[in-house]
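Presented below is the structure to which this report refers.
All protein chains but one are shown in place.
Showing chain A:
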Amino acid sequence: MERNPMRRQLAIMRQSLFDQGHVDEQFVQLEELQDDANPNFVEEVVTLYYRDSARIILNIEQALERKPFDFRKLDAYMHQFKGSSSSIGAKKVKAESTLFREYCKSGNGEGCMRSFQQLKKEYATLRKKLGAYFQLARQAGPVETASRPK
């Protein structure tokens, strides 16, 4: 049990990321790669994710503006996006990506658009939550070990 109030708050924030389904086991594996040699590894990876995926999101947005939809292209973009999202353990984002791909495969344009809107919401929510988490983590100082969520 963390005695330091800031670390306690950090632990609570971290737990809620898992409890609310925002991140999964893959996030723990990222944390396990963080060490003295790479003390901000998780934040660096997440930053890279948001930078990398912004381009894909834009590609999808542009593709959804062109009618008729090129479902094959949309699926290819989302395949790439889903891969990146899986890498950081972005659970809800990954789930919406899967749904989007199913709509692509069935040629359901309305479904794609709905799913994409939801995906962007989850993507933005996760960014906000992780941003707050990393900000507090920097203030709290290094945490000794990664631990699996309860």
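As a convention for this text, contacts are C-beta pairs under 8 Å (C-beta built on N, C-alpha and C of every residue); 3 or more make two chains touch, one makes a residue touch a chain; residues count from 1.
Assume contacts and distances are computed from a predicted model.
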item	value
Name per UniProt, for the chain absent here [options: "Transcription factor IIA, alpha/beta subunit", "Integrator complex subunit 14", "Response regulatory domain-containing protein" or "Exostosin glycosyltransferase 1b"]	"Response regulatory domain-containing protein"
Selected residue (touches chain absent from view) among A:N4, A:Q29, A:Q62 or A:Q139	A:Q29
For chain A, the residues touching the chain missing from this view	26, 29-30, 32-33, 35, 38, 41, 44-45, 48-49, 52, 76, 79-80, 82-84, 86-88
